[in-house]
Structures are given as C-alpha cells and as structure tokens.
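Take a look at the structure set out below.
All protein chains but one are shown in place.
When the chains are written out, they are named A, B and C in that same order, and each has its own residue count from 1.
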Amino acid sequence: MAEVHGEGPRKRQSQGPFASACRAFRRDMTGMAALAVVLLCALLALTAPLLAALYGKNPTDHYGQQTPGLLSPEGLPVLPNGGISADHWFGIEPGLGRDVFTQLLYGMRTSLLVAFASVAVIAVVGVALGLTVGYLGGLADRAFTFVCNALLAFPTLLLLLALSPVIRSRFVDPGENEPAWMQFASLIAVFAAFGWVPLAMVLRTTVRSLREREFIEAARAVGASRRHIVLRELLPNVWAPVLVHITLAVPGVVTAEAALSFLGVGINEPVPDWGRMISRGSEVFYDDPTYLVFPGVALLVFVLAFNLLGDAVRDALDPRTAR
Amino acid sequence: MTGYVLRRALQAAAVLLAITAAAFGLFYAAPADPALIACGPKCDTGQVEAVRHSMGLDQPLAEQYADYLRGLLTGRTIDDVDGTPIDCAAPCLGYSYTLHQPVLDAIGDRFPVTLSLAGGALAVIVVLGAGTGFAAALRRGTAADRLLSGFTLVGASVQIYFLGYALQYLLVYSTGLFPVPGYAPFADGPGAWAAGLLLPWLVLGFVNAAVFARLSRSQLLETMHEGYVRTARGKGLGATRAHLKYTARGAAAPLVQLLGLEAGALFGGAFITETVFGLGGVGKLAVDAVVQNDLPTVVGTVLLAAFFVVVFVALADLVVAWLDPRVRLA
Amino acid sequence: MTEVFGPGAVSGGPPSDPVLRVRDLAVSFTGRGRTVTAVHGLSFDLARGEVLGLVGESGSGKSTVGLAAMGLHDAARTRVSGSISVGGTEIVGAPDSAVRALRGARIAMVFQDALAALSPFHPVGAQIAEAYRIHSGAGRAAGRARAAEMLDRVGIPATRARDYPHQFSGGMRQRVMIAMALVNAPDVLIADEPTTALDARVQRQVLSLLAELREESGTAVLLITHDVGVVAGTCDRMLVMRNGHLVESGPADTLLTNAQHPYTRALIDAAPTLETVPGVRLPVAFAAGPDDGPAAGGGVGCGAGSLVSAATAGRPAADAGGAGPAAAGGVGCDAGSLLSAATAGRPTADAGGAGPALAGGAVPVAVSVDTGLPPAGHRALPVAAGKGAGPSPAGAGPALAGGAVPVAVSVDTGPPSAGHRVLPVAAAKGAGPSPAGLAEVIDLHVEFGGRRTLWGRRSRPVRAVRGVSLRVGAGETLGLVGESGSGKSTTARVLAGLQRPTAGSVRFDGRDIGRAAVDTRLRRELSREVQLVFQDPYASLNPRRTVEEIVTTPLRVHTGMGAAARRDRAAELLGQVGLDPAHLSRYPHEFSGGQRQRIGIARALAPRPRLIVADEPVSALDVSVQAQVLNLLMDLRDELGLSLLFVSHDLAVVRHFCDRVAVMRAGTVVESGPRDEVFGDPKADYTRELLAAAL
Partner (left out) sequence: GADAGEKQGGTAAARSGQRLTATLGTADDSRGPAPAVPGARRGGTVKVANLKDYSHLDPQKIYAGEGYSTSLLWGRQLTQYQVVDGKPKLVGDLATDTGTPSDGGRTWTYRLKDGVAWEDGQPITSEHVKYGIERTFAPGFELGPTYWPEWLTGSEDRTAAVKKYGGPGDGDLDAIETPDAQTLVFRFPRPQSDVPYMAAQSSSSPVRKDKDTGTGYDVKPFATGPYKIVEHRQNQSLTLERNPHWKPETDPIRHQYADRFEFTFGKKILNTAQEVLSGRGDGAGTVTTKSELPPEIYAEARRDPGKRELLVAGSQGAYTNDLYIKNSRVTDPEVRKAIHYLFPREQARQVLGGPRVGDFATTLSSPAVVGWKKYDLYPVRPAGDIEKAKEHLARAKDRPRSLTYAYETESPQDDRLAQVLVDAFAKAGIQLVTKPLEPAAFTSEVFRGDAPYDLWISTNSVDWPTPSTLLPDSYHSKLDALANGIRYANPAVDKELERIAGIGDARQKADALIDLERTVMKDVPVVPFLYTSVTQFRGKNIGGAAIHPIYGSIAAADLYVKKP
C-alpha cells in the first residue's frame, strides 16, 4: 500500500489505482466519519496511560472498596446512574468499584491490540498462502482446499473454550501468574489460526482468475521467475481484497474476543476488557443498566465504525458498487 | 451430476475424518486427567488406575483413536467407571462419564432443541435477510435503502448476548409482550413450541440475517447490471419481475453458500443464544462438557458441529450446481 | 457487393412515416461525482422497413442510443433528454409501465454480447417463450410452440430448446438472441454489434439471417456496428457518430464512396481489406476514442504518429508534433504526417492531401465485387437469389458496382513506393522457402489433458494441435490465420516457450526449445530472443504496475542494468513505439487502447528479441487504432529486422501484413505459402471458404 502510494515524489498526472480509490473514499462522508471514529479510538487507546494520568485514576484500583460510601454492602454503587460523579465520570464498577472510564480506555487497548495483532497475522498468513496456492494450483491447491474445509468446519468458539485452559496449564509455571502477553498471544494465535482461511480462500480465487489474465502469461513470456510473478505481478493486484478483508476482520475479531471474554475465556482479570465488562454489566443490568451501557455502546459504536469503514473501503476500491 | 455428488460426498467424508483425528488428538492431549475427573476427588491412585483402564485411557492414543473410529462405524461396548459394560450402538461417539450416558444419546436428547432453534432462525434469516437485502437493493441510494442498510449494519455489529438479555428483560419479564423463552417439544403442541422459541428465533435470526442481508444486497446490486437482466427487461418484463426471476437467480449462488455455512453452524449448536435464553440444546451441552472436562462429549459435539458444517456446505454446493446449469452440466 | 438487406428507401432523404423518431437526444451518465455525456443532441428517423447503420468507433455512443430507444437506461444514474418516439409513442419521460408494453413487442433489441445477454440459468427455449408470452398472453404450451418455431426459423433444431446458452456456440447464441428479439415481430429492431465477436463465416450467416427475417416481417432495423464492411453490405442509410455527436448521415452507398467528413472517410479507410495493397501504411485519421484516462484525445494519436515518423525516417519530431495537429482536431494533420512519415520519400507538405491515402483506402468497399475473386461472386449469389423473390428491385447491386469505380483510381493512385517498400524484405523471402528458418515447429501436437475424474480415469484430452509444421525465417513475417479454436494461439504459445508440446519438435535458431515451458532457465534464455505481443492490450498489462515497471521487467530479468540504466532504456523504448517517455510513471488504465498496445510492444522489444510472436495483437482494437498499431509493427519490423509470427483471424489484416501465410483449421495447417499465392490462388477448400465469407 505504501509502495503504491508514495505521496511525495508522485507526478501530478500519475493516477495510481490507490490514489483514485483514496479520492473516492474522501468523497464518502459515512466512510470518512467512520474513519474518524476509528482513528479516535486508536488514538484514545494509544494515549490511554496519559489520559488516565491526567484524569488521575487507573483501571486497577478498587476505588469503590477503598472509599467508604461509594458502594453499598451488596457492591452496588450508592450514587445513581452507576455512581457517576465528578471523580468517576462514567461511574464505578459494581463489586470491585474500579473506575469505569479508565477501564473503558484500557479495554479499548485490549480489544485493539488483539484485533490488530490477529488481523496482522491473518493478513500475512492469508496473503502468503492464498497467493502461493492460487498461483501453484494442482496438488497444493487440493491440500489447501481440504485444510480450509476442515478448519471451516471446526467450531472455533468451542475450540477456544476447550483450549484456553490447556494453554494455561501447559505453558504457565504454577508458581507464576499467567503473563498477560501469553493470554494475548494465545488468543491471537487461535484467532489467526482460523482467521486466515476466508482471506486465503478469497485470494486463491482472485489469484486463480488473475493467473488466467494475460499479464501473468506476459511476465512468464518475458522470462520472469516465479518469485517475481508472485511478489511483483500478483501481490500488487490483491491488496484491494486484502484491505477490504482486513477492515472487516477487525470488528469480527473484536466481537469474537468480547464474546470469549463474555464466556469467561478471553483476557483475564485484571487486564481491562470490554467483553468482560459487558458480562459484568449484564449481571447488574436489572439493578443499574449504566454499567452495561458504557461498554455495550462503546463496543457497538466501535464495531459499527469499523464495519462502516470496511464498507466504505470496499466501495472505494470497487467501482461496481459505486452509488 | 451423480459424479459430482459422489465426489462431493467423498470429500466431505475425508474432511470429517480429518476432523475426528484433530479433535481427538487435541482434546485428549489436554492436561486434565479424564480418569481422575470421572472417578472423583476421593479416588486413590489404584481406583483412578482402574477407572483409567475401564475408560481405555491406558492404551496408546492411536489405539484409542482406532477404537473410537471402530465405534463410530460399527458400535462398541464401553465400560462405565465401575466396569459396567455399556452398549454403544453404531455411530458411537463414546460414553460420557459425567452425564452417565452415551454421548450420542445425550446429543439426541438435546438435538430437538437445537433443530427447532436453528430451523426457525434459518427461516428468519432467509426471510428477513433476503427481504431487506432485496428491498434495499431495489431502492438503492434512497432513504429506504439507507435505513435498511443501517438496520442491517446495526444487526451485524450488535452482540447477541447484549441484545438477547436486553430484549428478554424488556419484552418478556417486564412487559410480557413475548412468551417466556423455552423449549416445549413440538409433539406437545406446535403453539407452545413456537411461542417458547419465538424470541430466540428472532434474535438469533436478526443477528445472522444482518450478514445475509448485506451480502444479498451487494450480490443483487452486482447482478442487477448483468446483461441478461437487461435482456429480460428488454422483453418487456417489469423491473420487479425481472429482478425476481433473473437477478435473484444470478445472485443466489453466494447466498446459498453463506446460508449453507450458517445452517451448518446453527445446527451444530448456537452456544451463546442457548446460554442467553436458557435453552438446553447441543450448544449448551458442548459448553458444559468443556467446562466439566467431559472429553467424550466435547469431541462428540465438535464432530457433530463439524458434520453439520460439512454436510450443509456440501449441500449448498449441490444446490448451487443445481441452480447453475453451467456447473451442473459441466 | 449485393445489398444483403432488401428494399427500403433508396434515396437518402428521411422517410415520411418513421417508426422510430429521435430528436435532440442527449444522454448523460452520472457517477462518482462526474458526469459523462455520451450522446449530444442526436436526431434521426427510421422508416418502416428501413435498415439504418449506426457506425462509429468504440465509445462513440452507439449502444447508448440503442438503449435509450429501448428506455432501458438506469433511471437513477442516467439523464435522457430530447425525444424518442416509437410508432408515435413517446419513450423519454414515459412511465415504465407504458414503455414496458412497447419493449419486446414494438421495439426489440439484440444486445451486444450474446453470452452475457442470455440468462445462463434458463433454457433458451424458455427465454424465447417468455418474450412471446409477456406480450401475447399466450399459455405455456403456445409459448413453447412459438419458441420452437422461432428456433427452427433461425436454424437451430427445436429439440435444443431445452439446452442452456453455454451449450451453444457464439453464432448460435447470437441467433437465439435474434429469435428472441423477433418473436413478436416488432416494428423496430435494434441490433447492437450482432456480429462483432464472430468469425467471418458465422458473421455472414447471422447477417443473412437477419436480412431474411427482416424481410418477412418488415421490421425496421437500426444496425449498430463499427465495421464499415457490414454497413456496406447491409444498410440503406447510415449515421456516423463520434464522441456522441452525429458526424454525418446519408445513404450508405453515398457515404461509403463519397463521404464529406474526413472522420467518416478515415473510418472507412482505416481497415485493410482484401483489396488493400499489402504493406502500405494505413491511414490513421483519429485517435482512439473511448478512454477513461486523461490522456485520451486526438492530440495523442497525432503526436504518436509524428514520433513514429521521426523514429522511422530519422527526422526530428518537431515538424508534426505540437499544438498544430491537436488544434486541427487530430484529423487531417495526423493522416498527413503519418502518411508522410510512412512513405518517407515524399514531402511532408502534402499533409492536407489526405486524399490519395483515403482514396486508396476507399478500395475496400468497391473492390470486393470487382476483383473478380470467385468467392466474392459466390457470396453474393444466394442473397441475391433470396431477394430476387421479393418485390425489391435489384438496385443494390448497381449501387455498389458504381462504388467499384474508385478501384482503378485507388490502385493507380496508391503510392508505388508503399508496395516496393516492403518488397526488399518480402522479395527475399517471398521468392521461395526461406533457407534458414529462425524458428520452426515440426509435426507439432498439443493435447490438453482432461482432468482426472473421481475414479482416476482421465477424460478425453482436447487435441488442440495435431501435426502442425511451420517455419519462420529470419526477418520474415508469417501470418497464421484460421477460425476460432483452430489452434493458432496454442501453436504461438509453443513457439514462445509457454506451452509444452505433446509431441513434435520446436526449434529456435536450431536449438530444441520444447522444454522451455517447464524449464525456467531455458525459458529465460529463450525469452531473450522471442517475445510475445498479446491480443488484449489491457489484459496483458498488469493494471497495478507502472509503465516503467512493465517495460523494465525484461531488462531486470535479462540484463544486469542498474535502475537508472533501465529507466533510460525504457524511455528510449517508449520513444521507439511513439509514446512520450514522460508517461513512464503512469498506469496502464491511463492510456488508450492503441497506446496500451504500444506499451506491450515496447515491453516485447526491450530485450531486443529476434522473433516476436504477436497473438492477435490488433483484433481487440478499433479499426483506427488497429491501423496505428499495424503501421507501428511494420515500421519496427523494417527498422529492426525482426521476424514475426503474426496470428490473426482477420484475413485482410494478414494479407496486408505478412510475407507468408499459413491457414489453420482444427489443429492442422490446411494451406501455407507466400501471401499472394494463398490469397490469389487458394488451394484448400477451406481457404476458399474463408475468403468467400470475408465481407
């Protein structure tokens, strides 16, 4: 993408496909708004420690338990609306009494980290496999299809549920806390292990049709090596589907991660996590919906923005769906 | 076409075989000792060994797998924890020492729930998804399109557990607008059956329909510009009729394929929906089995889920072939 | 040539009672924030029973007019203004329900691409029956019967009514389209390029069929085409469009022989015919029209032309380039400068005198009858007979015969130098079998293995090439012709080292290169010497790579040049093919079709090959662009002493361009020999048949 873009020394007239897609994208108001939201989220996530410092709270302190009068003996915030106050802008968490605002901020970090990392791995693996298999065809293609079918048929959620304790007990020394990075790593690994399939399948089909295009034949005729063909002729042609897939995969991973945390096998305490917040929120929903509303709406907006962004990217890249 | 069907069936069988191996290896390699769990916390080493023997866990993994496959094909006899032989008939998925039931029976008990839930949800997906997709595509660019697209976008972005809880509280327990979710066997009266599943159908259907609606909209928009649709209109066919007869037909293949995948996933058990609405289907069985380390049931439900995905994907392929003479007659 | 279509208005004046009346038609498309106006203020009438030809280069707005007449434009994205009335009913602005009643009943259309226009999901019979039942209200059985009748009428056995479009050949599909359009005997038939994608023989069959049916039902036809030959053979009147504007209109014969507008004349002359003097430069009056990139425009063609001339003649480019030609609309100037460049010996001053060239170009129309080729005579016969039965006077014949007059002129005026220019080379090789074949294939067989089925049994292989022997001598151009699927491309690909022969030997410069397709090193070595130019200039250029990257790929592979050196060489190559070296950083989609093909040629030239295999390098191009490219290839061939294997299904082009010709059919070479022998005195029946079919 950067390769095609090359903002600086570009000639006035040169109109790369990326540039024209950018232009189309810039005209799409919804897409731009979605991009703004996504960027804002990323910014908030990146600067979370700074913001938290400015705000004067952190996501792990049990404020409600330390300061009398914030939580009832049952653990519910005493103040109305989830304990929203000047000290705690979004209220406090029922039970532990942590600060919701910082939890949300850091929770976004969690979601984004898992999502971006998984998607990065997915993109690399998916592109590598999709391109190679699409170009090679034959036996590789059959093996690939087989593996894809098997992976598609595997119930991912169940596997994650079953595997996370396995990972935990296999790789973590009993005397130590499971390091946060390991939780992240195992989540990312499993998301990536299944996530590359759709991308690779799409790319395989794309590449198979590209392979029939004459320019590949032309490259072969010129004497180009396989590597050249795959990397220089095919790769630049597939970044459009890859980009679309990536933007749409991010909300997918965020959702899946939240669902896992909701089921109790995602990221563990005390790392803040939206899915777990929602899960906690649904426990106190009938008493005080506030704690569900913040993470619920945040997740909705976030996923919505990413979906919209994905749509916009697709539209910008695909002249056919232009309205 | 027969050749195609046969080839597809063989492929599906091979995939399933691979999945049995993978599931078996993965789950039996898990660290928790199934024998210890089955025997209970008060067992001493000797008892655990006895249980391990009756469970066949003292044999090499490959042999256990072979036994498993044999059971799957011909049925076998399995010893319960105390050595009582249990007859496990032909597609034997093993015996659950937690549920004290052959896994297949446990699944069979719950399958009507999953079947009912998945069937209804699929109907909602098709009607709602294709309906909104169609309506939006026909009116593309208008306010109606934006509204419908927004609606489906929200559907695609909302979490089922969030929506499920909220709706249940609002529509059932607070206001009583909807009947209490639950499962009453169809045989006991279709009315009660449908009433209990109404809300789960709608919620599960809505969330999945969103994806379906988005795909059908974009597919229809793409097909709408096909030459043959224009030809149909050139014959004097009205726009709607032309789209129904030609555009829809042209757009159908990816939709059928998506539906196949979704149907496969649904019939394998909708864990979260079942959890949210308290339905005791296969999904719940699977999650419980995972939580309780009930390996035979975990492997059994994984296989079942995979089986449905494989079967429905294969079915979808066949439907696509049937829909498209270019594939069918090739 | 006899007029294929019957009577109609003999004179050019507008008919009194038009079935289709178009006034001030303007159509514009909106999308992505910009508006494209495809048709500007077009007016014409179509009289009952008349055949009106609508010609123009690609993208000139022809199809747009046809669709507008059907009221089929997407209302959301298209603005149609003006008036279109079909038999007195206004279409523009009418509610869809009103237009719907007309569509298919009073006005019907044969769409441009028959495969895309037929539903792949429904049997053809059902599709035809549906068109009938919508308007007649007939029942299923009646619909089926009518569909069977129509299929029978267009020469397809009614038993095949239950087959699907993909089971038919291109020509048959086109006939199904025609059957569908005519099933309700409409007043107006709009036939949008009904024959473009077809073989000469099939093309001829389809046109005759149209004529017959039209005769039966008295339907007026608006025949959209870019092929002047087709118009000449079929139309009463013709309209010439360019960039959405009406350039000229009038009786077909008048326009063909005596067009007023230079654009019309250039359009008519650009395509070589079987009578064009081989090897002459073809007039290029205008640049490619349809362009999505900003580079389009008359100026480009003009500039290109002058660059070529510079390259060829060693003269500075300054004389023909610049603003002058562009200002002149790229018409006169281009023709002149190109001609001058081509002939090289003649003064540039007679740029204004497009006359001679155009006159020379006029030959095609006229000569067809006149040259006395036996096939031409035969071809005319059946049609004439068919029409003799009808009430129509045999007026068409004389009209065309009259057109034959210029023949003499053209032959006379044809610059002798043009013929001679090719001679030195041609003579050397044309005289006898070339002594040392640069590349040859001997008893080549290529089979495409059937896929392994479930039971491990292979389905029967496709025998694409069955015993072909060919030889291309150094500096020689071998033309390979034959109908679609005869194995031309396969043979070409074998020579280029892209396809492994099943049997037989392939040699280049005496070396066996049969394994090149599987041996990367061998192919790499081979590709230094042999390069390919492809049919589709767009498909053969990677849309995501810049021109520089595309052109330097062979240099990367074959030379150790540094980036800067490669860039210089790329610029040089662009100059050589007549492109502005400043365009190196552009992407293919920013060029017109002709320019793209030049890029493809530049790429092929980059490693300085000795043999270029050109697989239908011009068949995807507009006539005018085709002429540019052919000229360029001829220049380069002479300049660089290249050998060429030139594959084409267009007999006229091959005749125009090649020293020797091989005719292929069903995987075998049925005839080969020096050009004049093959065309002048064809030995094989098949060759004769082909020649006869060429319009």
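Note that in this section contacts are C-beta pairs under 8 Å (C-beta built on N, C-alpha and C of every residue); 3 or more make two chains touch, one makes a residue touch a chain.
These numbers come from a predicted model, not from an experiment.
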item: Shown chains that the omitted chain touches within the full complex; value: A, B
item: Contact with the hidden chain (one of A:31, A:82 or A:95); value: A:95
item: Interface residues of chain A (partner: the chain not displayed); value: 62, 65, 71-76, 95-96, 165, 168, 174-177, 264, 268-270, 276, 279-280, 282-287
item: Interface with the undisplayed chain - residues on chain B; value: 32-33, 36-37, 39-44, 46-47, 50, 80-84, 86, 99-101, 106, 109-110, 168-169, 172-174, 176, 179-182, 275-280, 284, 291-293
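Going forward, only the chains that are shown with their structure count from here on.
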item: Chain A residues touching chain C - in the complex, by the definition given at the top; value: 4, 10-11, 13-17, 24, 27, 213-215, 217-226, 228, 232-233, 236-237, 319, 322
item: Touching residues on chain C, where the partner in the complex is chain B; value: 67, 70, 72, 74, 76, 96-97, 100-105, 108-109, 111, 113, 116-122, 127, 130-131, 134-135, 164, 166-167, 177, 180, 453-454
item: Residues on chain B engaged by chain C in the complex (per definition of touch); value: 3, 6-7, 10, 140-141, 225-228, 230-239, 246, 249-250, 323-326, 329
